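Data first, discussion second: the structure below is written as structure tokens.
For this depiction, one protein chain was excluded, whereas all remaining protein chains were kept in their positions.
In order of appearance the chains are A and B, and numbering begins at 1 in each one.
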Amino acid sequence: MNLVFDPAWLPRLGQGVSLTMQLTVYCMGLGAALGAALGLVRVYGGGRWSPLYWLASVYIHFFRGTPLLVQLLGIYLGLPTVGILVGPFLAGLLAMTLNTAAYQAEYFRGAIQSVKSGQMMAARAVGMTRTQAIRHVIMPQALRLIIPPWSNELIYMLKYSSIVSMTALRPETMDLFGTARSIATRNFRYFEVYILVALFYLAMVLILTVALRWVERRVRIPGLGTPSRGV
Amino acid sequence: MDLSVWTQVAPHVPVLLRGFVVNIQLLLGLISLGLAVGVVTALVEVYAPRPVGIAASAYTWFFRGVPEIVLLFLFYFGLSQFGIPVSAFFAAVLALGLRSSAYQAQIFRGAFQSIPHGQMMAARALGLGRLRSIVYVVLPQALRLSLAGWSNEFSSVLKDTTLAWGIGVVEVMRQASYIRARNFTLTLPIYVTVALMFLVLTYVGNLAIGLAERRLRVPGLEGQR
Partner (left out) sequence: MALLRVEDLHKRYGHEEVLKGVTLAQDAGETKVVIGPSGTGKSTLLRCINRLTEPDRGRVWLEDTEITSRQTDINRVRAKIGFVFQDFNLFTHLTALDNVRLGLVRVRRMPRAAATGRAMAELERVGLAAKADAYPAQLSGGQQQRVSIARALAMDPRLILFDEPTSALDPELIGEVLSVMIQLARDGMTMIVVTHEMGFARSVADEIVFMEGGVIVEQGPPDKMFRSPEVPRTGEFLRKISELYGESQ
């Protein structure tokens, strides 16, 4: 059994890494915005029976409780049947964003609810409106508390970005895994390519983990939150 | 949009269910493998001599860092390349099962480490050997403390079974694609139906685990959340 590695693969895989990173960064950014909004609605949106809260809850339960692949194919293959055409990359980005927003909404909710209730009381006592209190007192603390679960989610999304090529193998879906599939099938070198790509992902995860821990340490406030349980 | 498509889904539901059963079989296989290997790995990480413990940690680090789909392709195509032909189903159970074992090992390890050392000391003071102290005193407590994390893992791997479609397992996604091939207007309703199947099973699964948790509950051993 002989293994053959071809260095010519590396530049192509490198380009794949670039697409993977783009996908991950965009979906986490957009997902954070949507997730924060949903989280705020769940905490401050008028109680358990308000329509806004209910909508947010349905959304969150659906996108957390169903597989990402179903969401992806539903968007890529299903939307065109009702006249909305989406390319594979966009479908991937959309599915990933909608999915992560649901998880992030719950992390935001948890973080906001972890901020001690006395903080809101004190802010109102000083004369701030609820919005001001949220903006200047609650969120700065919640954003620090959310770093550990958010870091976990980032790593998850980095790994799940690999399913985008399941829509179609086209230039715009040549992320790291898509590129790997292409190279492997063309050269019949499955084990070599996939183990190499596995190591690429591990390296990315490692770098991100270290970077995120550094960020957490830099923004840490003594007395706020428990030490991170590790990403 | 023609709303009647939604009713046209009904005759296809049995076929989808047949595919879904394969997902469930995959789930049961992989989660059992994950449980067995995960408990052993956690025990090794906590109680075995350092070099062995480090090997176990490296194992979990690998299987937690590599994407599921990559693991699926690696095991399925890689094994055939080495001359070991395996069915796609078997490769999926292996790949996803070992990955789950890494996550479960983490859950169990956290549980082991949160049990006060005094419990072990009291067991040894009675004359119980090391292994038996673990089996009769540490494990029963650790398993109860792990339930919450474990139910998260359950929900997670249930959804991951759909990825086996990528290596050709004939589960619900493949059945959905067959139906879609014959009538593309049914695409959205079909995928929504599949999504609902997962929602229902997740709900039922969590209910069952919640029941188990209540039956096993002991005052003083509240689970970690």
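Following the convention adopted for this analysis, a residue touches a chain if its C-beta (ideal position, glycine included) is under 8 Å from a C-beta of that chain, and two chains touch if they have at least 3 such contacts.
This structure is a prediction, so every number in the text was calculated from the model and none was measured.
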Which visible chains touch the chain that is not shown?
B
Only one of B:Ala10, B:Ala55 or B:Ala125 touches the unshown chain, namely B:Ala125
Chain B residues that touch the omitted chain in the full complex:
116, 118-119, 121-129, 132, 136-137, 140-141, 144, 218-221
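The working rule: only the chains that are shown with their structure count from here on.
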As the complex stands, chain A meets chain B at residues 1, 61-62, 65-71, 73-74, 77-79, 81-82, 159-160, 162-163, 166, 177, 180-181, 184, 188-191, 194-195, 197-198, 201-202, 205-206
Report the residues of chain B in contact with chain A in the complex, numbered from low to high.
1, 61-62, 65-71, 73-74, 77-78, 80-83, 155, 159-163, 165-166, 173, 176, 180, 184-185, 187-188, 191-192, 194-196, 198-199, 202-203
